[in-house]
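For this depiction, one protein chain was excluded, whereas all remaining protein chains were kept in their positions.
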Amino acid sequence: MENPLTLLVVLLLFGGGVYALAVLEYWSVAGQLAWGRPARLVLHLLLKEEIRPRQSDTVLYETAPVLFLAAAALAAAVLPWSADAPLLGLATGALFVNAAFAYVMVAMLMGGWAVNGVYAMLGGWRFLGQLIAYSMPLVMALTATVMRAESMLPARIVTSQLELWNIVYQPIGFGLFYLAALALAFLPPFDFPVAAGELAGGVWAEFTGARLLLFRLGRLLLIMTLALTVTVFFLGGWQGPWLPGFAWTFLKTLLVAASFFGVGRYLPRLRYDQMLEWSWKYATPAALVNILWVGILLLL
Amino acid sequence: MALTICLSIAAVLFGIGLYGVISQTNLVMIMMGVELMLAAAMLNLVAFWRLLHPHTYALQLFVLVVMTVMALEAAVGFALATQRFRSRGSVEVEEAADLKENA
Amino acid sequence: MTPLQLLFLGVFGLAAIWFGWRVFRTKSMVRSALSLLAAMVALGGMFLALDAEFLGVLQIMMMAGEMSIMAFFMMMYMMDPGGMSSMNMTHQQRPAAAVGIGAGVLVLALALLTPWPPAQALAPSATQQNHDLGIELMTRSMMIFETAGTSILVAMIAAVATALAYPQQPD
Partner (left out) sequence: MKSIPHYLLLLGMLVVTVAFALVLYLLKASLGKPLAEPGKDVPAESGQLALKPAWVRYHVHYYGFALLFLCFDMEMAFMYPWAVVYKELGITALLDMGVFLMILFLGLVYTWNQGGLKRQ
């Protein structure tokens, strides 16, 4: 990062994006644009009484929210916003993003286990099952983009899409990654770990006050990061006419994130074991077909 | 210096893993001990790669193979434990004396 | 190796030893699985300090899934996975400690007494490593790689054939 001004702009855009996502999420649920609501919610969670469940596992209870937030933030750190502003040029960036996302699951598992409540624990174990379902399509779709770029550096993956964006080049991969991203952020069709309808909040049921705030914030950050990942790996990153690079990244990211909220309202909800079945019977072979497809296109 | 640090840490991890394997009665805990020992081996391999032969990529490949072995050991071990639990209702190795001939 | 790298090697190494020790010192099964995960992540940190970026990140990523699965298998088998009662889960403590310490000291002595050649100062860059590892995988070590595939297949078949319940045969 040569220019501290760019860093500031990127950080501001990221923070603003997260705030906008909070507004959008409420809009997708309640149908009204309440611009002050996220700020009010933060105050509300800070002022609310904080209860620690009895017989809980203190170490894991304290680690879970922080780890959740950290995993989302670290994944965002390696993704570039514009040609001159990759925050971090990690040579194994594509793999690192995956590694960070794996710890989202670990954090939820910890949180579900630590509180010693039935609903929370069920939610935690379900999210592990969800990881088993979404992990293979997620990783294989990323591998196919790496094949095209000949590098795991996210900035190189963006420049490899100069002629044709990956969404056109490998549409199967994009579709799989998009669905896997929905599952990773446990957004509505796949919201098993925190299922409000059946588990009464699942993993988050026993977290209150500042810790719940960290979880909520981490979830928004995670959605933002996932949208950024889709942008960087499939939508050509910062590329676009007229506007500067980071503006394009910001616009695309917000659009993808908004579509995350929208899609959930129109997809049917599966049971988690059905999701596992579908993932291993259809999505994993489809991911292999996608890799074969990219391989053949690259050889032509 | 760096090599000494790495090898010493690996030796200690190996000792802890061996202690765990012998002292635990639960099959899954025993597998944790084995994983620790394999992890120590991996640390040794990475240290050898970096500090002795940084251009021999067979060493890095060896680390990948050890990692694969870790995962496969876990999978087969869990499968055995599942079948054992199904037929006997526990995965304690002390109760597995019936696997021995004419016990 | 810079002093900074040495420092991180030491710190992550001590963390790995501490968490590795905690695995066998806690009654809660899930806690011991997660301690093992922490030890593995510390090892991944050591790999990063040793300039092996791909291996480090891979280690950190793979172990998350593996250790979590370990935790849930614990849940399936144990009566008391939270370790709330004071059931003793160990046996032959004394010989185990003796063997563990003995083996550790033996390996340590081997490591310290062997005259190692001088350490190399420079490692290839991370980008170079990714590339060269791929070349190694596809040319010289191709058979090893395919053999690893076969081992994975064998393990899959073994695991599935062993673990799944047999359908009741009418006799």
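When the chains are written out, they are named A, B and C in that same order, and each has its own residue count from 1.
Criterion: a contact is a pair of C-beta atoms (placed from the backbone, for glycine too) under 8 Å apart; a residue touches a chain by one contact, two chains touch by 3 or more.
Source: prediction; values computed, not measured.
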{"item": "Chains on display which the left-out chain touches in the complete complex", "value": "A, B, C"}
{"item": "Sole residue of A:G89, A:G175 or A:G240 that reaches the chain not shown, by the stated touch rule", "value": "A:G89"}
{"item": "Absent-chain contact - pick from C:M84, C:A98 or C:L112", "value": "C:M84"}
{"item": "Hidden-chain contact residue, picked from the options A:V9, A:L24, A:M105 or A:V146", "value": "A:V146"}
{"item": "Positions on chain B contacted by the hidden chain, ascending", "value": "64, 67-68, 71-72, 74-75, 78-79, 82"}
{"item": "Residues belonging to chain A that touch the chain removed from view", "value": "46-47, 49-55, 65-66, 69-70, 73-74, 77, 88-92, 94-95, 113, 115-121, 125, 129, 132-133, 135-136, 139-140, 143-144, 146-147, 150-152, 200, 205-206, 209-210, 213-214, 272-273, 276-277, 280-281, 284-285, 288, 291-292, 295-296, 298-299"}
{"item": "For chain C, residues in touch with the removed chain", "value": "2, 4-5, 28, 48-49, 51, 53-54, 58, 62, 65-66, 69, 72-73, 75-82, 84, 125-127, 130-131, 133-135, 137-138, 142, 145-146, 148-150, 152-153, 155-157, 159-161, 163-165"}
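Please note the rule applied: only the chains that are shown with their structure count from here on.
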{"item": "Most remote chain, CA-based centroid, reference being chain A", "value": "B"}
{"item": "A-C or B-C - the one linked by more C-beta pairs in contact", "value": "B-C"}
{"item": "CA centroid of chain A to CA centroid of chain B, Å", "value": "33"}
{"item": "Centre-to-centre distance between chain C and chain B (centres being mean Cα positions), rounded to whole Å", "value": "7"}
{"item": "Multi-partner residues of chain A (each touching 2 or more other chains)", "value": "none"}
{"item": "Residue numbers of chain C (touch at least two other chains)", "value": "54, 58, 69, 129"}
{"item": "Chain A-facing residues of chain C, complex", "value": "28, 30-31, 34, 37, 53-54, 57-58, 60-61, 64-65, 68-69, 71-72, 75, 82, 84, 125-127, 129-130"}
{"item": "Chain B residues touching chain C - in the complex, by the definition given at the top", "value": "1-20, 22-29, 31-33, 35-36, 39, 42-43, 46-47, 49-55, 57-58, 60-61, 63-65, 67-72, 74-76, 78-83, 85-86, 90-91, 94"}
{"item": "Complex interface listing, chain C residues touching chain B", "value": "1, 5-6, 9-10, 13-14, 16-17, 20-21, 23-24, 29, 32-33, 36, 39-40, 43, 46-47, 50-52, 54-55, 58-59, 62, 66, 69-70, 73-74, 76-78, 89-93, 95-97, 99-101, 103-105, 107-108, 111-112, 116-117, 119-120, 122-124, 129, 132-133, 135-137, 140-141, 144-145, 148, 151-152, 155-156, 158-163, 165"}
